[in-house]
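With one protein chain held back, the other chains of the complex are shown just where they sit.
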Amino acid sequence: MMNTICIMCPMGCPLTIEEKDGVITVQGQTCPRGKKYGEQEYSAPVRTLTTLIRRADGGMASAKTSAPIPKDKIREAAEYVGKLTVSADSKIGDVVEENFFADGVNLVITGIA
Amino acid sequence: MIKKYDVVVIGGGPAGMAAALSALKKGAKVLVVERDVRLGGILNQCIHNGFGLHYFGEELTGPEYADRFVKLVESEDIDVMLESMVLRLTPDKKVEILSPEGYITVEAGAVVLAMGCRERTAGAIAVPGTRPAGVYTAGMAQKLCNMKGYLVGKKVVILGSGDIGLIMARRMTLEGAKVELVLELMPYSSGLKRNIVQCLNDFDIPIKYAHTITRLEGSPRLTGLYYAPVDENRNPILEKEEYVSCDTLLLSVGLIPENDLLSGMDVEMSPITSGAVVDENRMTSIPGVFSCGNVLHVHDLVDNVSREAEIAGGAAADYALGNVTAGDTVSVRATDGVRYALPQRITKGGEGKVDVFFRTVDVYTKKRIVVEVDGNEIYSRKTMILAPGEMEKITLARQDLVGDVIVRLK
Partner (left out) sequence: MKTYDCIVIGGGVVGTAVLDRLAFHDLATLLLEKDDDVSVGASRANSGIVHAGYDCKPGTLKAKFNVRGNHLMWSLVDDLDVPHLKCGSLVVADKDNKAGIDELYDKGVKNGVEVEVWDKQKTMSFEPNLSDNIEWSLYAKEAGIVSPYQLAIALADRAVLNGAEIHLEEGVTALERKDGLWVVTTEKSQYLAKTVVNCAGAYGADVNDLAGAEHYETSFRKGEYYVLDNTERQNVETVIFPLPTKAGKGILVAPTADGNVIYGPTSHLCDLDDTSVTLDGLQDIRSNVAKTYKNPVVRKCIRTYAGVRTIIGDDFVIGESKVVDDFYMAIGICSPGLSSAPAIAEHLENLIAGDVALKDNVVTRLPRAKRLSELDGDELNTLIKEDEAWGRIVCRCEKVSEAEIVKAIHSPLPAVTVDAVKRRVRAGMGRCQGGFCATRVMEIISRETGKDITEIRKGKKGSNIALYSVKEVPND
């Protein structure tokens, strides 16, 4: 059994997750996203990474993963981003890397500082 | 020649931009005055996700949320003054603006205040000890990090569990700092629950509730600090003092609406929110002066800021264009565990629905939110948990608001 708080939205529903005979049940959520989150959090937790990337002109761009990646890869992914440099004319929406620490997930520029 | 606008919006952050767009839709000629070199306000430095789920139906980062509004403002017929600061606002809605182009006075049909808020500082809460480098508000550290690319330190303690502090705990951790501890004076978090989970728990950062700092050490740079649990009167229990070594202290101990511009104007203010007292259109006690976003009351969610600003911007346009008739109002009063409710006044006799926002005094479990008019319950909702850190919304039918409204917990 696992007790946690749903992070899908600011509501912060308290979840109780149980597995019985291979079936995961989630209680405490107030929407379907909470159920999905609970199931995922129990079996293979994931998080969205938001971070900074150095620009070629010395400035900074902000970036995120287009979808959550495995939680245990977050620190490694953040360190990896530290070694990247994007072009000075990067703009919001540019894809920096595809399949970034998870299949089908992109590292995307979110803003120019 | 004095320029004239129907609506002047002071502040180009999320509130200001949404207000301007809303005023434009109603046919107003709009000016936005922004202090920074770009629109977007504090959103530009909030590179984390969690914005827009309610407003756009998808999860965005701060800069992305801002960008959607910036693109709209820039594509529409809205005048924007950047690097411009309003030095004075008069009750007859003359707006005196300083910018690198000069000092001008603009006449406004209506004014929307959207200046946001500032952070409470170490000085304001009189943190004892030395006054070294290394002690910053979380927002300043966030700006230096996310906008300028500098990390203020790497052995960090955070005082207060406001959302910016929690977010910075994760940001600094991911940039290579070690966050030793979060201290919160109250027995509960003032930030969103999910930020405790994803910013602290995910990185094994401990948070100590009902604790505070008793002494800072180090000069010229912070080298460590003493902290202690507090008693029920929030006084530190010095016998239980402990020490933690650190080079940085970030403060996330509250946000204060930045209403300095209103000093000298006779606007009715709420001592609880530190913002103006407003009606359902977010109009202040001075006709034609509206307030929205964090300058009115501090929000948890930018989505709510945008919505509130749309109300204010639209109403400001209506006012300026002469499309309003003043009516009697009923007052909205908070009591029994409800710290404040906003708007504080609602015009009588309207149709449709009106949203009332409120925060609680303390953490409450299994309480009923009750709204009464003339002693009759017109609204009731059961809740599992209510916390001061999370703003609540109730939707009332305007036809029910025949007398003064009381919002309470039962």
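Order of writing sets the chain letters: A and B. Residues in each chain are counted from 1.
Going forward, a contact is a pair of C-beta atoms (placed from the backbone, for glycine too) under 8 Å apart; a residue touches a chain by one contact, two chains touch by 3 or more.
Just so you know, these numbers come straight off a predicted model, no measurement behind them.
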**Q.** Among the chains presented, those that the missing one touches
**A.** A, B
(Q) Touch as defined at the start, partner being the missing chain; which of B:220, B:287 or B:327 qualifies? (A) B:220
Q. Touching the left-out chain: which of B:177, B:356 or B:370?
A. B:177
Q.
For a quick check of understanding: of B:90, B:121, B:201 or B:270, which residue touches the chain that isn't displayed?
A. B:121
Q. If you put the missing chain back, which residues of chain A would it touch?
A. 52, 54, 60, 82
Q | Interface with the undisplayed chain - residues on chain B | A | 35, 83, 85, 87, 96, 98-103, 105, 118-119, 121-124, 126, 128-133, 136-137, 139-140, 143-145, 147-154, 175-177, 214-216, 219-221, 236, 238, 247, 260, 263
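The rule we apply is simple: only the chains that are shown with their structure count from here on.
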**Q.** Interchain centroid distance [CA atoms averaged], chain A/chain B, Å
**A.** 26
Q: Over in the complex, which chain A residues touch chain B? Could you list them?
A: 4-10, 12, 14, 47-52, 54, 59-60, 62, 64, 71, 74-75, 78, 92, 110-113
Q) In the complex of these two chains, what residues of chain B are touching chain A? A) 44-45, 47-50, 53-54, 59-64, 66-67, 145-149, 174-175, 192-194, 196-198, 202, 300-301, 384-385, 390
